[in-house]
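Note that one protein chain of the assembly has been removed; the remaining protein chains are unaltered in position.
As written, the chain order gives the labels A and B, with residue 1 at the start of each chain.
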Amino acid sequence: MKKFIALMLAVLVLAGCMAGCAKKKETLTIYTWEGMFPQEVLDAFTKETGIEINYAVFDTDETMLAKLEAAKGGDYDLVIADDYIIEMAINEGLVQKLDKSKIKNIDSINPVYQKQFYDPTDEYTVPYGAGVQTIVYDPSKVTVDIKGYADLWDESLKDSIGIIANYRVINGMALKVLGKSYNTENAEEIEAAGAKLNELAPNIRLIKDDNLQDDLLSGEISAAVMYTSQVTMAKLENPDLKVVYPVEGIGFGIMGAFIPSKAPNADAAHKFIDYILDAKNSAACFEYLGYYCTTKTADELIADEYKDFLTLPADFDASKTEMIENVSAEISELHDKVFTEFKSLCE
Amino acid sequence: MKNRTKWPSVYLAVLMALMYLPILLVIIYSFNESKITSVWGGFSLRWYTELFRDRTMFEALLNSLFVGVVSCFLAALIGTFGAVGMSKVSFRSKGVIEYASQLPMMIPEIVLGMVFLTYFSLLRLPFGMITLIIAHTAFCIPYVYMEVKARLVGLDPSYVEAAKDLGASEIRAFFDIIFPLMLPAVASGVLLAFAMSFDDVIISVFVTGVDVNTLPIKVYSQVKTGVTPKINALCTLMFAITVIVIVIFNIIRRKNDVKTLENKDL
Partner (left out) sequence: MKKKKAAGNGAFKWFVMPIYLFTLFFVIGPLIYMVILSFLEREETWGVTNTFTFGNYLSIFDPIYLKTFAESLRLALISTVLVAFFGYVFGYFMAKLKPRMRKMMMMLLMIPFWTNSLIRLYGWIIIFRANGTLDSVLMAIGLIKEPLKLLYTYPAVVVGMIYALIPFMILSVYSSVEKMDWHLVEAARDLGATPAKAFWTVTFRLTLPGLLTGIILTFVPSMGLFFIADILGGNKVVLVGNLIQEQLMKVHNWPFAAALSVVLMLIMTVMIWAYRKIAKADELEARL
């Protein structure tokens, strides 16, 4: 028995060592989703500055905030996450102000993506990619001419639509059809949207967030409401697909980069932000990522085949876009209830 | 038991084939040129080249293996000794502890992950390998425990009695008699536990630290940017390596076992 205990201890010590004793060189810990940067861009940064990159990943924004909270704003040097969660992180005091004197390329940011609800004075964040939710459909399989969300209710689309699993986006779709705001705090409006949404249930074949484009391409569904990066992937694979910017308006989302309040190496984080705001690096990142490019100097460097995807079409009425912002606890609970009921009707 | 028909073999073979069918498709699609995981775009080694350029993927694989092996080892020790011991002791708290030790299986992973996160930071444990191993051990123990307990039930008590009649102590009887009889159950418990540990993402993502990614964490954190067939390529490689290891293992064992098997065969 003593041997076993000794062995257990030895194993634990070994494990602890593997976790703790590895660091020597200057490192930058980036915390974001997998696959947010092309490997070449990361490698080039290390080559240029001598700073090793430690790439830590999370699956959802909420995991990130929970972990950041447990670390009390330490451990991680740079975080890239979605707008609404950044607002929460700032409110929790987990974000430090950027030292803009260290970011030479700060002016290359496209102002369209600045001064947003989560950081109205641009003190804490720089944007890293943006996205909208659009309708994409296969014209060879769809008989209606889809112009907006309302057309998805058409009976000819029975059991053939795929949608993403974000309830703010999907409930928002019904809100838009009814002419309301994504961010309404009016419970009656949301319930009305829920009732409207329930009528859509027979047309829904599939609700999921990951790889929705695959189902459109394989013919499992003929129309879909999806994120920008998925649209980019789908269009590159099948140029015949039609992308619709719904007439009712579009929900907008921005990913931002911020430095946690007690980042061990905030200096390196500033260097990295500056590095990815560089036009050439930025272009490489957005071609790889497939989200809207937030660096205006990069726009002209983006290869032609991607040009159509990396920004809203020029003729799109900018006043029709709306950021999806945080709503009160009560309202988000109502949203969830409405969405849960809708999902259970889809079967 | 001589009246063998071929139906059992057919049944086993069909079900086994069904279990391998999805894997077979994963292997085929790892050679798929297209980035789309379910559309065939022609043969290519593209994803293997990308895989080999990505060393973080292999680091993650090693981490997963390490966490899996260590947690299963700990779970096997704690679970086996626990199950055997519990059947012999008569503490009043026995029922509670036994029930509690099985709970990690009943609680949805997401909640367990969240609770572990808060609890570990309360204890000021540094997040990383240690917290990962503790959490994985917690949900691995029930599998070993249940399997061993099921095998203990109905174990012929006369074995132990006989050993004791021959003057062995209870402990001695355990190591000489019960322990070898428990091995198949420990093995099947560990196999299940390893599968659970090797595949766990939800708990891991909460309890891991800054510089330890496991393979499932790498896979699921791609959901935002799109899961690529690079993972198919990695699964194919892992699958191939597992098969090769097992084949070699069997060849070696067959050489050693030939004699004993001839005597034991039913």
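Before moving on, here are some points about what is shown:
Going forward, a residue touches a chain if its C-beta (ideal position, glycine included) is under 8 Å from a C-beta of that chain, and two chains touch if they have at least 3 such contacts.
For clarity, every value in this text was computed on a predicted model and none was experimentally measured.
Considering the full assembly, A:Leu206 is the residue among A:Leu178, A:Leu206, A:Leu301 or A:Met323 that touches the omitted chain.
Mapped onto chain A, contacts with the missing chain fall at residues 1, 60, 62-63, 65, 69, 88, 91-92, 159, 162, 165-167, 204-208, 215, 218-220, 326, 328-329, 332-333, 335-337, 340-341, 343-344, 346-347. Touching residues on chain B toward the chain that is not drawn are 1, 8-9, 11-12, 15-16, 18-26, 29, 37-38, 77-79, 81-82, 84-91, 93-94, 97, 99-101, 103-112, 114-116, 118-119, 122, 134-135, 137-138, 141, 143, 145-147, 149-157, 160-161, 169-171, 181, 184-185, 187-188, 191-192, 194-195, 198-199, 215-216, 219-220, 227, 231-232, 235, 238-239, 242-243, 246, 250, 254, 257, 261, 264-266.
Basically, only the chains that are shown with their structure count from here on.
Centroid to centroid, with C-alpha atoms defining each point, chain A and chain B lie 34 Å apart. Looking at the complex, you find that chain B touches chain A at residues 34-39, 53-54, 56, 66, 70, 73-74, 77, 114, 117-118, 120-121, 126-130, 133, 201, 205-206, 209-213, 217-228. Note for the complex: chain A touches chain B at residues 4, 8, 11-12, 15-16, 18-20, 22-23, 29, 31, 33-36, 39, 54-59, 63, 66-67, 70-71, 75-76, 209-211, 213-215, 217-218, 229-230, 233, 237, 289-290.
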